[in-house]
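A single protein chain has been removed from this complex, and every other one stays in its place.
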Amino acid sequence: MKWKFNPQDLLKLRNVRRVAQVFFFTLFLFFVFVTDLRYLKGYPVSLFLELDPLVSFATAITTHTVYMGLMWSLLLILPTLLFGRIFCNWICPYGILHHVTGWLFGKRRAEERERIEANRYKKLYSLKYVILIAMIAAAIGGTLQIGWLDPICLFHRSMSTVILPMINLFFPSSIYVHQYFHVGAWAIGFMLLFLVGMNLVIPRFFCRVLCPLGAFLGTLSTVALWRIDRDPTKCVDCDLCLKNCEGASDPHTQLRKSECFVCFNCIEDCPEDAISFKFLPSMKREVTAPAVPGRRAFLGTLIGLGFYAFARTSGASDRNYDKKVIRPPGSVEEKDFLDRCIKCDQCIRTCPTNVLQPAVLESGLEGIWTPILNMKLGFCEVNCTLCGEVCPTGAIQRISIEEKTGTGPFEKEGPIKLGTAFFDTGRCLPWAMETPCVVCEEVCPVSPKAIYSREVTITKRDGNPITLRRPYVDPALCIGCGICEHECPVTDEAAIRVTAVGETRSKDRRLLMDGGVTSAVMDLEKRQR
Amino acid sequence: MSLPKSNQPDPAPEDSVSRREFLVRLGITGALIAGSGLVAKKLWQPNHFVPGFQKEKGLQLNSYALEASKLLPSLAIAHGTEHEPVIRAALGALGGMGRFIKKGDVVMIKPNVAFDRPPALAATTHPDALRAVAKLCFEAGADKVIIADNPINSPTGCFFKSGLTTVASDMNLDLLYPETNSFAPLSMDGEILKEWTFFNTPFKKATKVIGLAPCKDHNLCHASMTMKNWYGLLGGRRNQFHQHIHSIVSDFALMMKPTLVILDGMNVLMSNGPTGGRLSDVKTMNTIVAGTDMVAVDAYGYEHLLERDLAELTYIHKAHDRGLGNKNWKDTVYKEVQA
Partner (left out) sequence: MAIGKQYGSGGRKQFVRTRVPAAESFASAIILLLIVAIAAAIFHKGKNYDPNLYAVRTDSLKSTIAPVTGKGVTAPSGQSAAAQSTRTEAQTPALTEPAAETPVTDKPAANAEGSPEGGGEGAAAAPKPAVKGEPLEIALPGTKPMSDTEFYNSDNLFEKIDGRSPAYQSFNVQQLRCRSFAVTALAGSYVDVYEYRFDNPVDAFGMFSLERDAKGHALDFAPDGYSGEMGYFFRQGAVYVQIIASDQKTETMTLAKAIAENRAKELPVNDSGLAGRRKLPATGLISDSVAYVPENAQGQAALKDVFQAHYKYDGVELPFFVMVTTPDDAAKAWQSFQDFCAKFGKAETLPDVNGGKIFRAQLFNKWKVVYVREGELGGAYDAADAAQAQAFIEKYLRGELK
């Protein structure tokens, strides 16, 4: 099969689509790679998330606001309302990944009939609408769970927690300065493998069956003014248009507007040139709305509301909060956090110390893959606000360094505290092991230090005296950054550990009544610093 | 070339979109585009905030105080042997309860029911005092009289043992016990009190507020009178206030602007307050003080009822210095009468 280069080919929409796919996929990979302290500069690395209409729609439901950069999603909603699901094949990097996987590993030239059969519409494809309805119902209830399956969130999360560390594992120092680890990365990795691998079974499996964003855009496409149109006078029912149909939108009969990815493959494949992209063609030759049975939709609502209810009544976001749920600096209060976090793990990607980790069940079922700090792996660098910079939904607000450290105009309010450090004096070397240490006091970054020590002279086991400094924490000054825990030489379970109580983002998790102002001031006066 | 025709239905002549359909579809899509744009713009939050440090839009309490009168006294002291005639005399000296309560008012009387002590021990508001004040309110035309307090321990026990439950049922008063959802966050710019949970339900319908407090010694802040009385409206872990008790009590003068306060000095708890416990701690002073300025009323009470040196009473001076009242009650327009 020869193919002669024809300059006209460049301006075929399908080929422009291919150019766009390359561009956007490369752009996505660029953003992912550059989300690093050293390279970040001013690049809008969360752009794909901000463009994602499902993110802005769902967060508008849960928070009644459209946070900062999420206005960009209008740029995608507009073309969708006009042209249909162009996003799914032109822009969506996850979709492009599935497209390429299917093309690379799927059925190739020979099995033409199998390819045609594989692209017929199946009733299974209505599942994504039920998923979308469940997620929206959960959002109306009061918890944001689109992050499980939203393609951009999923892809960002997979890249941040699995792919990039994997690349760094095989090619050390290519991505990170030192290897990054992420709790539970194996689950995210296998999920990615599964979803991408399923392209060998059903082409564009994720996009057709599971993608809630696709479902959302499909619903919006209902009113699209342009669509793929088949001229029945020219059509010979050869079904060749199905051979490369990405969306399984039945272009060979009545086009399913909500499924069509506007990939333009059918236009190129039709030997009779019967297919075109038409403005306001007749509604008789299309299936306008998504084919979702009412009962399934109702079931989806129940599942969504049920998820919200079951997750909340498990109590993890109320008084029974886990002490290990230490959220990044600038995070909103926990219930609001679960209303905003889309589990994209951008913050985890950008964190320079690898302290941010995807939670497993610490903050309940709703909080899976949301960021929490794990001081064994890192600590929160005081002068860093990168996580807030990249968070698209404001789960972590875009605070400034002055707001974080309580300096300059923010001095009266004081610093943001992530939690409070507590000594485990049974493990602490000077307290329990007759051994001098106080590394914690040395590395405490606040001024005046939140860790202070008192000299005490004891008689050791061998009978000799030893003068030790025994450290204490001042909860009024401690900001919960965790450097002390990270540097503590008792590395398996540090003798000083940060827990969530005392975090300033939450009114009912404060440790001291007046924010500790009295104790801090009194102590300062006492110590005359 | 004649290709086999498709099995699909031929396009009918009118298959092309009619003008009406054209406009409708265009309209719907256009409306959706415009709509999503407008909604997004309305909900847009272009600036970040710092979580945990926002100025909480908590409850702002109304002022229940009346306009200051230039003619009528703002403080009245009455002496006598029985609660009702003395309270009547005191209110009469101020111009009558009718000056404060009008027809149709919903009056919230805040008694001190902090402990489950019998009335004779003067640790709580005396039932006879409540009876008299409630009676006067009804006589002045009040529609409803609410009484409420939030003792830390067992509200039903405290109201019962102090004899106030009987008064409430006898006189058909609205006794509101604190429940979990009776509280709302209060926002104010106090010295210590900035945001705290507040026993809000009794105030929802109230148009006038009267504080009715016994006169007691207090081992932490020296005295518990009309200013300390408002402590009973706070919820949460109040024992933290012990650390800053004088500042908190002066904050109460900022928090609450009542219509009237009445200090029951008929039987005064002179020592071992605030709980007392023995009759020998109680001294009969046979005085009622009523006024619109709780700082002035407390100042009188400390000097003349508890018979101590006003210089010790830190919270009075704090409140006076903050401009929340006048501790020099002698400089105000006052009247002293005998019942």
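Think of it as A and B in the order they're written, each chain with its own count starting at 1.
We adopt the following convention: contacts are C-beta pairs under 8 Å (C-beta built on N, C-alpha and C of every residue); 3 or more make two chains touch, one makes a residue touch a chain.
Here the structure is a predicted model, which is why all the values come from computation and not from measurement.
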item: Candidate in contact with the missing chain, chosen from A:I267, A:A359 or A:C391; value: A:I267
item: Full-complex contact with the absent chain, from A:I140, A:C384, A:A432 or A:V446; value: A:C384
item: Touching the absent chain when the full complex is considered, from B:L38, B:L66 or B:I152; value: B:I152
item: Contact footprint on chain A, counting only the chain that is left out; value: 1, 3, 6, 8, 10-13, 15-16, 19-20, 23, 27, 34, 37, 40-44, 47, 112-113, 116, 177, 236-240, 243, 252-253, 267-271, 273, 276-277, 352-353, 381, 383-386, 389, 401, 420, 422-425, 429, 433-439, 441-443, 448-449, 452-457, 460, 462-469, 472-476, 486-487, 489, 491, 499, 501, 511-512, 516, 519, 523, 526-527
item: Where the unshown chain meets chain B, residue by residue; value: 4, 7, 114-118, 120-121, 152-153, 157, 161, 218-221, 224, 239, 242, 245, 272-275, 277-281
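Everything below uses one rule, namely that only the chains that are shown with their structure count from here on.
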item: Touch list for chain B against partner chain A, complex; value: 3-11, 15-17, 21-22, 25-26, 28-29, 32-33, 36-37, 39-41, 43-53, 56, 192, 195, 237, 240, 243-244
item: Chain B contact footprint on chain A (complex, rising order); value: 56, 60, 64-68, 71, 73-74, 77-78, 81-82, 220, 223-225, 232-237, 253, 272, 280-284, 330-333, 336, 388, 394, 397-399, 403, 410, 413, 416, 503-507, 513-514, 518
